[in-house]
Structures are given as C-alpha cells and as structure tokens.
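All protein chains of the complex are present and in place, except for one that has been dropped.
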Amino acid sequence: MTFHIDTSTGSNIGIAVLQGRLDVTNSAALLNAFPEWLQQTTSIIFDCSGLNFLDSSGLGAFVRCLRQTLDQNGDLRLAALASNVAMIFELTKAKQLFSIHPNLQDAIDSFSS
Amino acid sequence: MKTLIVIKEQNHAWVRNAFPGIHPLLLTLCNKPYIEYLIDFAILSRSEEIRIMSDGSLGEVEAYCMNGSRWGVELTYSNIRTTDDITTILQKNSRFCRDNRTMVINGFVFVDYDKESQYDSIINTMPDGVIASAENEGCLILRGQERNPDAAPAPSPPINLESIDSIESYYRISLDILKNKSSQFVLPGYGNEPECFIGRNVVISKSAEIEKPVSIGNNVQILSGTHIGPDAIVGSNVIIDKNSTVTESIVLDNTYIGEELDITGKTAFQNMLSDPGTQAVLSMEDPHLLRSTQNNGTLSALLRQITHAITALTIIILLMLPFLLIAPLLMVQGKWKKRLTDYHGAGDKKVISIATGTIPNQGVTGKLASIFSLNRYPLLFRVIKGDLSLIGNLPAAVSDNSSAPDQDNMTHYYRPAVFSYAEAENWPVIGSDAAIVERYYMVHSNPLKDIGMTMKALINLPHKNTPK
Amino acid sequence: MTITETTHSNIHLVALKGALDASTAATLAKNSVLSGNLPTVIDLSGVDFLDSSGLGALVGIARKKRAANSDTLLACLNTNVRKVFEITHAYRLFDIYDDPYTAAEELSKKISAL
Partner (left out) sequence: MSHTITLTVPGDISYTRVASSSASQAAELFLLSIDKLEKKTEFCHAFELAISEAFANAVNNANDLTEPQPITIQFIRKGSTLTATVSDRNKPFSIETPMPDISTYPENGFGLMLIRNVMDCVSYSRKDNTNTIRMSKTAS
C-alpha cells in the first residue's frame, strides 16, 4: 500500500497503489491511512492492478473512503480492477457508487475532463 | 435400435473445475441432468438399449440412472480406455452392437432435438457414418444394419449438435433451452403457464417478484424483496435471501445467495460465482457475502431462551395427557429404547449428554407416540433447564466427527435443539441440505418465528415418521 | 472355481466360472496359461462374484504378462464385477470387451500387425 501525488495533468491527483489482498485483516490499515491522504488532495485514485482479492470488509473500507472523499467534495475513483474484484462490485451493487476505469491513465485523465 | 453414449473425461474436464463435486453427466441444464437429455433422445429414436461408456468413473451416474427402468429402457455401463478410438470402442461393444442399428453419441455434446418429432425414420434410413457433428468436438454416428435401406428418408428435422466445452457454452445452452426451446424438451417442475417451471416445496415470499422465463428446482426459498428472472435458472436446495436479484443467471443446486446481492449474467455454485463471458471466477470465501453479518446480542439470546422455555412448558402441559397415557404402555412393551449420547453443546457448555429415544412406529401405541412426537417429550425439560434450544440444529454427536460444527459455526450458528429447522421445513435432516436451511434460520429467526417453526415441526414430524 | 481353456484366432481364451475371492485366487496362479507369458483373453462371464483378492490376482496376471510384452484382455464383466472395477478404478488398467471372441480377434490382429 503506497501513496503518491501525480501532477502530470497539472492538478494534484493522489494515487494509492493497493497490492495483494484487502480483507478483514488489513482493511483497517487502509482506513487509518486514508484521512492523511485526503488532507493532501481530494482527487484520489485507487490503483487496483495489483489487488487480487477483496472481501466485504475490504469493500466496506472502500465505501467508507468514498464517503469521506465525497464529504470533502472530492472523488475517489478506481482503476484496473482484476476480474474477480470487479465481480464483487457487480455482485454487491457497489458498482453504481464508484467510477471505475479500465487502467490508471484513464482514471487520471478522467479528473481533468 | 441401440444407443451407445461415449463420453471421455477430457471432453468434460472443465466441469470438474467449474463445478467441483458434480459428475459432469449429472450436471443440470435448466434443472434437468445432462444425461437425461441423451436418454430422452435415444428413446425418441426408438432405442431399447442404451450403454453409457467412459474412461472415468461412472459410479454416480449408475447410482442415479440405475438400470433405466425409470425410462423403460435397458441401461448398461462399461469402461473404455482414454486412448481408444471409435473403432476400438465399437469392437469392445461388438456384442451390444451386433445385428442392430446403433447410434453412437460421441462427446460431451448437447443434442438439440424436439420431443414432438420422430427420429427413428431418419436414423433407420441414413447410411452408416457421421450424421451430425458439433463445431468443436463430438458427433452422432450410425452403424450397422439399416432397417429399410430402400425407403426414402422421411422428412425429419435436422439434428443440431453443440459441444458443451466450457462454462460459456454451458451457460448459453442452458439459457437458450429456457428462453427458446422449453417446449422441445421435457423439463422438470410444474408449470401452469409456459416458460415457468417450479419444483416441489418452493416457498416464494409475497413481496418477491418472479419474471418469466424461469426454472426453479425443489426445496427453494425465495425471500421477500427478491427479484428472480427474467431468464433465471435456480436449482434445488437453494435459498435466495432478502432483496437479492437473480437475472440471466444460473444458480446451481445447494447454493445460498445472501442478502442484497445482484447476480446478473453469472453462474453461482455453492461459494463460487463465475462470469461465463469473461471466465472470471469469484470464490466467496468471505463469509459475509454468504451469510448475513448480523450477530444476535446477549439480550435477544436471553429473550429467545425465555420464549423457548415458555413454549416448551406449554407443549409439556399440552402433551402431558398423551404422554402419561402412552409412555408407561410403551415402557412396559419395551418399545421405548433409550440411548445416552454425548453431543456438542452450545456456547460454553462443551458437551451435553442426551438420552435420545426411539420408538418404532408400529402398533397403536407406537403410532400415537409418533403423532405426538413423544420421543422428544423428555427433551423438552432440558429446554427449561437451558441445555437445549426448542428449535435450532439437530444436535451434533461428539463421536461423529463429520458432523461436528467448525469453530466459527460453533459460536454463531450452532444451537442444539429438540427440533431442527430442517425438520420444520420438511427438508432433508442431515447433510449439506439441512445445513443450508438451518444456517439460514440461525441468522434470520426471531423468538416469535421460532414458536411458529416449532409448531410446524410438531405437525410435520409425524408425516416424516410414517413409513411410505 | 472352474477354469476352461480354449483358443480363438490363435489366442488363448480362458473362461472362469464361479466366485473369484481370497479362497479361489490362488487357483489362478496354478493355471499354466494364466501364469504364462502368452497373450490371453480372460472371459469373466461366468464370474458372479469378485472381491479385492480376486481383482489382485487379475492385476498380478496382467502385470506379469505385461512384463513379457503380452496383453491381457478381459471380457464380459457382469454388474457386480464391474462395480468392484468401478470403485477401485481398475478399469484404467484393462481393456474390457463385451465379447471374448472379438477380444481374441482384436488381440490376434494387433500381434500380427507388429
């Protein structure tokens, strides 16, 4: 789990790279780290290309992060979901809550348009 | 006419991965096991004998189809080697094929026939050789003496074959049967209107919406706020929990779909959700997607214990008279056999010893005892004592390791009881079928509902005990 | 257990009759054709009962012949015998025919093709 600011499009976009599994054992870590990221920018992307498993507590963490971002008038977008992670979003209707992009660049570009 | 069905392991290897535990020949397409389609087609072609061959195990198929008397045909089974070609296979069955027109169905293929058509004329007049083949793999071959070689081939609908070689083709063919071809086959379930097939013991809650076409198996619970269909195939022993949607999807047997889920364009099998299009598989190891997250607090547990105790007391009083009249008679007759067994207890009580009584359902006294479920009567006092719940799980014996609840289930989802939810619902009482209904009620029951379920168990049990 | 030896298409054809279990398995080993090195078809149509000892004897015969580059084909398994093959997966080891004569002819063809 790393976080950096991308300025390639002129605005500050926070990119969190998530790796491996996000489940009941480590979703709290994401929730703890998130407010700090939110202080740096309110345009945030979760790069999920390395995320290969997500359970409902992980999904719950995503939704809480999104809620916090929306409260700050920002947006949390998701990029490069693995097929099984994408299925969780479809299954739980969480798909409607997030803007989901096929790759990181797409997600970055979506903030400037 | 005879029919040889030749299906090798390699033809259906994908089934073992996608739906582990299901024998591929028993995999259901629109709730009808695959092999039954082939048997039906063989019968339409006037086959009197059918032989099923494989290079793998056929035990489960044999246990299911037996000798074919159910269909009025003679069914036999035989084994071949993986390397055998069709010529060798015919040699190995030379006695079976001798002096007979033989149709060979080769490969894990779906035969697209129509039950209203006659296939014997085409099969009897066509020359030897391949008469139909599937795009990828599998064909229909004719061998042996033609019955009327001179007769002109009678007009007959073409027979299309399609190989079932992936979860994608399985999904496509199954939904195609439901949507467009349901009149071509004999499909299981009652339907007083077309495109709607519903099996036995299906409970559909009032606020659930069912949209045609759908096919629903046996022992299915569809709860409030759910939306099933259009284009949904729901197998047997399935629970679709509150506010979930199942559209353009197949839910296979013994599957529990949790609350608030949206199953669209998928196949769901036990804890595996697959997308036939992308071949992506989601293994729902996360318990919350399968079960509700709600955890009964101590207060409601106390409330339940009190309700159970009061209800037990009421039943004790109601059944006191029959018990006092019949029990001494049974004891004298020596019909009441008791056995003390150790069972897993709930919560902090590790082990509870219960004397379970069995009463043979014979004679006037035995029948009366069965009507009033008197063998459970002494257990009711244990409810008041707090050892058992009135309704919950069938107690798991300590000695029987297979049925022991695991640690997680033990804390939240196991409540040994006098009556089990499965008994109340008339479901199978042991095995995974029972587990699914009991787990459902563990999560969803409330004290009031429990009283109702107990009454249901009291009413249903005598029927269950009555020998057929 | 009665053992009847004949030949068909120059192939030894051994028909067994009776129950093939621990008490009779040893008699197979005493038979010169079965314990020999020549290709053989074993006709099981008269075998109404087979247990694991009987199966073990058949596997032993086939294995010995295999070592001498000879085949052992089986013919006519009845339901009870097939059940034992099914449970133990022994069907993976044998070529099983429903007619002993066809089996002998096929075996003969295979040998002359070599």
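Lettered A, B and C in written order, each chain numbered from 1.
In this section, a residue touches a chain if its C-beta (ideal position, glycine included) is under 8 Å from a C-beta of that chain, and two chains touch if they have at least 3 such contacts.
Model, not experiment: these values are computed from the prediction.
S.K.: Touch as defined at the start, partner being the missing chain; which of C:28, C:55, C:73 or C:104 qualifies?
M.R.: C:55
S.K.: Thinking of the whole complex, not just what is shown, which of C:13, C:47 or C:93 touches the missing chain?
M.R.: C:93
S.K.: Among C:6, C:37 or C:80, which one touches the chain that has been omitted from the display?
M.R.: C:80
S.K.: For review purposes, identify every residue of chain C that touches the missing chain, sorted by number.
M.R.: That gives, for chain C, the contact residues 19, 21-24, 49, 51-53, 55-57, 59-60, 63, 79-80, 83-84, 87-90, 92-93.
Just so it is clear, only the chains that are shown with their structure count from here on.
S.K.: If each step moves to a chain the current one touches, what is the fewest number of steps from chain B to chain C?
M.R.: Step count on the best path from chain B to chain C: 1.
S.K.: Which chain has its C-alpha centroid farthest away from the centroid of chain A?
M.R.: Greatest centre separation from chain A goes to chain C.
S.K.: Mind checking the centre-to-centre distance between chain A and chain B? Centres are C-alpha means, answer in whole Å.
M.R.: Taking the mean C-alpha position of each chain, the two centres sit 41 Å apart.
S.K.: Hey, how far is the Cα centre of chain A from the one of chain C, in Å?
M.R.: 67
S.K.: Please output the residues of chain A touching chain B within their complex, sorted ascending.
M.R.: Going by the criterion above, the answer is residues 23-24, 55-57, 83-84, 86-88, 90-93.
S.K.: Looking at the complex, which residues from chain B come into contact with chain A?
M.R.: Going by the criterion above, the answer is residues 260-264, 266, 273, 275, 278, 280-283, 285-286, 288-289, 293.
S.K.: Can you name the residues of chain C that touch chain B in the complex?
M.R.: Interface residues on chain C, with respect to chain B: 77, 82, 85-87, 89, 91-92, 95-99, 102, 106.
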